[in-house]
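This structure is in structure tokens; I'll ask about it shortly.
Complex shown without one protein chain; remaining protein chains in place.
Moving on, here comes chain A:
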Amino acid sequence: MTNVKINSVAKNYGQVSVLSDITTQFPEGSFTSLLGPSGSGKTTLLRIVAGFVTPDSGTVSIGSRNVTNVPVWARNIGMVFQSYALFPHMTVRENVAFGLARRGIKGAEARSQIDRALEMVRLPGFGDRKPKQLSGGQQQRVALARALVIQPSVLLLDEPLSALDRRLRQEMQVELKRIQRETGLTTVFVTHDQEEALALSDQVAILDRGQIVQMGVPTDIYEKPKTRFAAEFLGDTNFLTGTVSARIVTLSDGTAIRLADAEVAPSDGQSVTLAVRPEKIRIVEGVADAEPGLNRLQARVTAVIYAGAALTYVLTASDGTPFKIFAQNTTGTIIPEGAQVTLTWEPKHTILLQDQA
């Protein structure tokens, strides 16, 4: 159980910069997700921590040990691969025993440790099967047991759930979280699935073009995205642009939007981009007055997506920007296409993005 420190790590492949100057820390016992689109460098970062990739510059420390120049096999890491990478010519027991044998643990001691690991992943009694005789979810558990049995200093997961179907994936998410809590292992998890990252992690790092653009606890990442990229990559978002004046942002059509009180307002006259999450917005048909203190925006419905319990309205705001909102189907009445509507939301849900328009 140890923390992982990454200091000024950079990696280029030829002319292409894959990671540029990453400095971050994964605290002891934490579950960190590296989230980003493909090509963002998240897998490269994981492979640098694992030791499969040597950074061009910078250092990696696991605990108090600088492992930058330590090869994979001497780092004591537990890794689970996207394809599980179980040895097909070995039984489940032999797979799990592999890492123990490399550490000189054999016989009765190895047997009891293997049994414990298989119990931990809820696969006792599967020891004599070959990987091919197991389902995808079971193979995933064996891969996890194989990584855990060696008591690694850090657990690295490379999109381990992406090959599973939706139901199994949710089941494994719960399992993964339980096992991580029980073992208290510092865990780094690479994924491109935002919901998975939010559900599992203590902290989420969003990567874009080789840089960590934002890192924090899931609620902060979702409620307070700093950039347009972070807001867009994680969940749906509406964007508004306008000019600041005394904590009020005026849109091109003159609509005034109040900033959240907690927000540090930029200097007057500056052009800014705001983000509002679709589920934070209330919709009322017609031109209505807002309760005092709420932000108000007129819009026209361009499409309604009816999904039974929930509705998605696609709108055009009065300043011409496309808008989208989610509404629970509480009343049973649907606002028709083409209708004039009033949107309201609390100023605290108005997110001021840092990359200015």
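Couple of notes before you dig in:
Assume contacts are C-beta pairs under 8 Å (C-beta built on N, C-alpha and C of every residue); 3 or more make two chains touch, one makes a residue touch a chain; residues count from 1.
Keep this in mind: contacts and distances are computed from a predicted model.
UniProt lists the omitted chain of the complex under the protein name "Spermidine/putrescine transport system permease protein" (options: "Monosaccharide ABC transporter membrane protein, CUT2 family", "C-type cytochrome biogenesis protein CcmI", "Spermidine/putrescine transport system permease protein" or "Response regulator"). The chain omitted from view is touched by exactly one of A:Val60, A:Met79 or A:Val92, namely A:Met79.
Annotation: of A:Lys42, A:Arg93 or A:Arg146, A:Arg146 touches the absent chain (contact as defined above). Residues 50, 52, 71-74, 76-79, 81, 83, 85-89, 98-99, 102-103, 130, 132, 146-147, 150, 156 of chain A touch the missing chain (whole complex, contact as defined above).
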